[in-house]
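The other protein chains are all here in position, but one chain of the complex has been omitted.
Letters A and B mark the chains in the order given here, with residues in each chain numbered from 1 onward.
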Amino acid sequence: MFFHWLEKNPFFFAAGISLVISFAGLIEIVPNFAKSAQPLVDMKPRTVLEIAGKNVYMKDNCMSCHSQMIRPFKSETDRYGDYSLSGEYAYDRPFLWGSKRTGPDLHRIGNYRTTDWHEAHMLNPPKIVPGSIMPAYDHQFENEADLDTAYAEVVTVKNVFHTPYGPEIKKGQAAWDAHKPKVLEDAKKIAADMKDERVKSAIAEGKVPEVVALIAYLNSLK
Amino acid sequence: MQSNAALEYDYSLAKKFTFLTILFGILGMIVGTLIAAQLAFPELNYLLGEYGTFSRLRPVHTNTVIFGFTVSGIFATWYYLGQRVLKVSMAESKFLMVLGNIQFWLYFIGALAATVSLLLGFTTAKEYAQYEWPFDIVVVLIWVLWGVNMMGLIGIRREKALYISVWYYLACFLGIAMLYLFNNMEIPTYFTSGGLGNPLHSVSMYAGTNDALVQWWYGHNAVAFGFTVPIVGMIYYFLPKESGQAIYSYKLSLLSFWGLMFVYLWAGSHHLLWSTVPDWMQTMGSAFSVVLILPSWGSAINMLLTMKGEWNQLTDNPLIKFMVLASTFYMLSTIEGPIQAIRSVNAIAHFTDWIPGHVHDGVLGWVVFMIMAGIFHMAPRMFKREIYSKKLMEAQFWLQTTAVVLYFTSMWIAGITQGMMWRAVDEYGNLMYSFIDTVTVLHPYYAIRALSGVMYLTGFLMFAYNIYKTMTSGRELTQEPQFRTPMA
Partner (left out) sequence: MDSTDIANLQGYASFFMTVFLVIMLYGYIIYLYRSEKKGERDYEKYGRIALDDEIDSTPVEDKPASQRYKDEEK
């Protein structure tokens, strides 16, 4: 009787569907939350410049071809380094594991690629890796990285999610103005290893091209 | 209700959404074909400057075909068959009509704006949930409008029993609502930082592994409730109606409905592969997925059995061909999915082209075929004209079928080749291939895939042309056809 009644009552029918479909989420996802959120010991969150670089990574959608997830197989650890641990991602919002390796994994690329390698590669991938089908990202040398937004993101994760940033990260324009020279300093260090004239002149003017932030981020992937 | 004698079904909303289905279909498939070609011929990355790279265009492709093409197809067919199986006209309620029109315009403008935002690089980076927060709010609004409209229509229905299709549309509405809301929980950084940076930017509520869990719970089940459930709802109406055969077994349809609701939950368990939950639980999850594949095949078999004794229709009605092929591809991709979820297979298949191959035999063979069949069936009723050309339909069918076969075979080979090459070791246990070796070897398969894209797109343009000619110059019908769709 119960079932028959269900098929005539849209409201309870809908309630039945909701119950059945929410079951997997409750069982599979919710109980893991606390455990998966634990960072590794002594892990530092990313700097403002690195976050700006992560946003460039997202903007140009690097994750549509590159993963950041080394699986526990010998063939993968031989190729990319130690397999990935859950705690390493604890500060990543969003996660950038990717789902397709048209290009290689990048989770530990900071260990084996350098700033000048990235610079040359972003300008012309097939020149550095013959046969590469990756497009050049010349516009990253022209566009300015959005540091304001990166700082806003850092403030947000600090205040809302208690990501352990220092006391200098505070709300508002004044705090940002005070912190910005530090970010430009980081950018200068990266740019010192680069050759491109556009990058040099932008840095001299106190601007940070997208590619500099991106390389800072890629170097932080270890 | 004495005025019922003159009452007719109101197809105005179905027509509007049909136009959008075709428009977004063409857009999404052009972009898809372009990015497929870019993988074979990288020079094509530089057609539109920064906006033309593979990476920038891929989310444009996926979101346009999901939230543009498929969702308008779902709306269009709902506003057609919803009325018919409930035996109530939209025209009977001004309120629902107004609501539907608001939904349409909000959707049209929202979808275009969201697509442009992706091109400009505003993205949350979570696959199929890339839209930034303002667009998420628009999506939720549209969805709520549709839900209210659906519930409203069900509320004023004449037919007390809810037909099978209605269950599926209801499940689609509820499932997507739940998934989309939870996965898109994000905090706009502008407001929490004292007004700094870009107002469109946001950060996810979840971090790292949790974010991945929520995302793939969404990602997989969005396929379930966007690409499977409503499409099954369509075929349950259009196939019986077009063939004039009642559904083979109503009981089987009930079972497969609840089975499907149940199976897809467990499809989520393959995201726990290689993780830290107890092994026996992972194994059990896989086992139940395989056992419960039966209800999922139930629908497809029910469709094929509906045609029992009527197989002659397959040869003389191209529309039946479209639908039978669609349910066959549905069976293929629902057996392929669980195979890929087996741990050892997953170790090879994951991250390779086998995955896009799997997705596309489902969407090209099943989703798009079924939506096109639905529109072919609806067109003569909506426009009161005969289908313009049966020959064109036949040609389109064979062209697109060949394209789908080329697509998935080339991607199967590409995926397995690459997966095997990544793990190949020589006699001393050293890796045999550098990464780039595994890329260059794929060139011929990428080229075949690009060709299949061109073929499929051509087929879709033939479809669009056929519908356009039907609207404008098909022979006028004096009476609404009952079963078989008339075609010239």
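Following the convention adopted for this analysis, contacts are C-beta pairs under 8 Å (C-beta built on N, C-alpha and C of every residue); 3 or more make two chains touch, one makes a residue touch a chain.
Remember, predicted model here, so these are calculated numbers, not experimental data.
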Displayed chains contacted by the hidden chain, counting the whole assembly: A, B
One chain isn't shown here. Among B:Tyr169, B:Tyr190 or B:Tyr236, which residue touches it? B:Tyr236
Taking the full complex into account, find the residue in B:Leu181, B:Leu255, B:Leu304 or B:Leu399 that is in contact with the omitted chain. B:Leu255
Looking at the full complex, which residue from B:Asn63, B:Ser89 or B:Asn149 touches the chain that isn't shown here? B:Ser89
In the full complex, which of B:Ile247, B:Ile371 or B:Ile467 touches the chain missing from this view? B:Ile247
What is the set of chain B residues that contact the non-displayed chain in the whole complex? 1, 4-5, 7-9, 83-85, 87-89, 93, 155-161, 163-165, 236-237, 240-241, 244, 246-247, 249-251, 254-255, 258-259, 262, 266, 276-278, 280-281, 284-285, 288, 295, 483
By the contact definition given up top, give the residues of chain A that touch the hidden chain. 3-4, 8, 20, 23, 27-28, 31-32, 34-35
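Just so we're on the same page, only the chains that are shown with their structure count from here on.
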So, what's the distance in Å between the C-alpha centres of chain B and chain A? 29
In their shared complex, chain B is touched by residues of chain A numbered 7-8, 10, 13-14, 17-18, 20-25, 28-29, 32-33, 35-37, 55, 58-65, 67, 71-76, 78-79, 86, 88-104, 126, 129-137, 139, 143, 146, 148-153, 155-157, 159-161, 171-173, 176
Parts of chain B lying in touch with chain A, wherever the complex brings them together: 38-39, 42, 45-46, 49-50, 53-56, 58-59, 121-127, 151, 154-155, 160-162, 167, 170-171, 174-175, 178, 182, 187, 189-190, 192-198, 201, 203-204, 206-215, 217, 221, 254, 258, 261-262, 264-266, 268-269, 271-272, 274, 276-277, 347, 350-353, 355-356, 422-425, 429-431, 435-436, 439-440
